[in-house]
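Okay, here's the structure, questions in a sec.
Only one protein chain is missing from this complex, and each of the others stays in its spot.
Now for chain A:
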Amino acid sequence: MISLDPDAFAAEAERAGGTVVLHETDDGGLDPWTAAVWLAGRNDDVRISLAQPVAAATTEMRDKAYESLEILAGPRLTAEIQRREGIDYDSIPASLADVAIAPGDPRYRGRKSTYMRGGSPGLILRPRTPAEVADALEFASRHRTVPFGLRSGGHGISGRSTNDGGLIIDVGLMNDVQVLDEERRLIRTGPGATWKQVAAVLDKYDWAIGSGDYGGVGVGGLATAGGIGFLSREHGLTIDQLRAVELVLADGTPIRVSADENQDLFWAVRGAGANFGVATAFEFEAAPAAEVGWAQLTLVSPDLEQTLTQFGEVARSAPRDTTVFLIAGPPRQGQSVVQLYGMVDSGDPDTIIERLTPFAQTGLLAQQQVVVTRYADVMGQAADIGPGGHHGAGDPVSRSAFLTRLTPEFARDAVKLLNSGEVYFFQLRHMGGAIADTPADATAFAHRTPEFSVAAMGTSREGIDEAWEPLSRHFDGLYLSFETDQRPERLTDAFPPATLARLRDLKRRYDPANLFRDNFNIDPEVKK
């Protein structure tokens, strides 16, 4: 439709009702995209169908335009979808019609991949309420032949929050962060918020909740797995700050779990949440927060084995207010570059320096940046994910383990791992402190006493598995969020026998048909 009188154009569109189809013309008519956006701004109800892709310099610019319209005007574009086998597109629940994204939809490109993983799901459902989550789960339970994943921030390494040709329930739109009770520092957040957003809200009240080491991570994935970050040694894991979780079970039942109600599920959700439901809200008790010391140190080590051993000793004797993570790359020409980054929960420069000095002495200090700042500013360093979404490619190859004690023998084996050429990223996350204050059987996250969480990333599945194997004698368990090995024994690494048995009992009760089967699946059928 083309009319060069704006009011007539808008009126025509209104009369057309429902959906207006805009065609590219070759007669000097209006630019379809400009007309579409203007119309969306003029009329809050009209939906727009573009007969041709928008004229743009590049596909990146075209996708940005589509996503921008959605940000400004909500989901208004309709498109001819490219159907994938095994998905009944005609039976998408009406409540989800405007937040269902299929291939061909202009919004698809920005939601199909995650931070580290390329994907091409057949359908992404983005519920806004628990009732819509239930509708989405009903749809998912009718589609058992295609993969099914859950997505919050889309940052996961192990989590398969995208797939090829399957379904995704993406809770990104449930991202409200509110304060419930100022006196008790209780807050409530949707699963789709990022930790950067949560930290920014809490900062106004001089509060913080420790999350991971990156503010771009979503609440949902982390708060159902563990959360090992810069405040864990002082306050415990992120899941230890949880006071209640609301989720929708496989059969669509909304349920609230806490220390007072549905305690068994509250136990399970804190460490194995993705097996039991779609979390729609989390309630946390925040900790008081003031200024913190934030450090990024670059060390050069002529003897990495010695540096790692010494780092272990320093970390072991550090007070709870100090948390330092280590990243090392392969030694080159006899030298290794080691990055230390971490937090001292004190605004006092002398204390900060005193705490950090022993860490800085584990190698030759090449660069340092130490600032007094806020927890929210450290989380705020994460880049915003704008309309373009994540654009990961391929599948990440990683291993994870909990290190009981950082011994000289471990240091020697770790250097061998780095020398193997199979890993390009090797990280030690400092644990201990308050993490161990919670008993192992209090949450489904049972690994309370290791000194470190160890993670490595490589490029070849076989290569990293082979190089990693010799280290296993130092390990006890793994952190499921950082593990991409899918061999069945990894499940028993994630959950010790007593934990796994209890989880399987609960799985039989709450998800007997094994709808939530994507990541570290606890199969209800397996016999004890």
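Just so we're on the same page, a residue touches a chain if its C-beta (ideal position, glycine included) is under 8 Å from a C-beta of that chain, and two chains touch if they have at least 3 such contacts; residues count from 1.
Operating definition for what follows: contacts and distances are computed from a predicted model.
Choosing from "Tricarboxylic transport membrane protein", "Cytochrome c oxidase assembly protein CtaG", "Sugar ABC transporter permease" or "LLM class flavin-dependent oxidoreductase", the protein name stored in UniProt for the chain missing from the display reads "LLM class flavin-dependent oxidoreductase".
Touching the missing chain, out of A:59, A:381 or A:492, is residue A:59. In the complete complex, the residue from A:29, A:53, A:380 or A:396 that touches the missing chain is A:29. Summary of contacts with the chain left out: across A:49, A:68 or A:262, the touching residue is A:68.
From the options A:384, A:437 or A:462, the residue with contact to the chain not on display is A:384.
Residues 4, 6, 9, 26-31, 33-35, 37-42, 55-61, 64-65, 67-69, 71-73, 383-388 are the ones on chain A that touch the missing chain.
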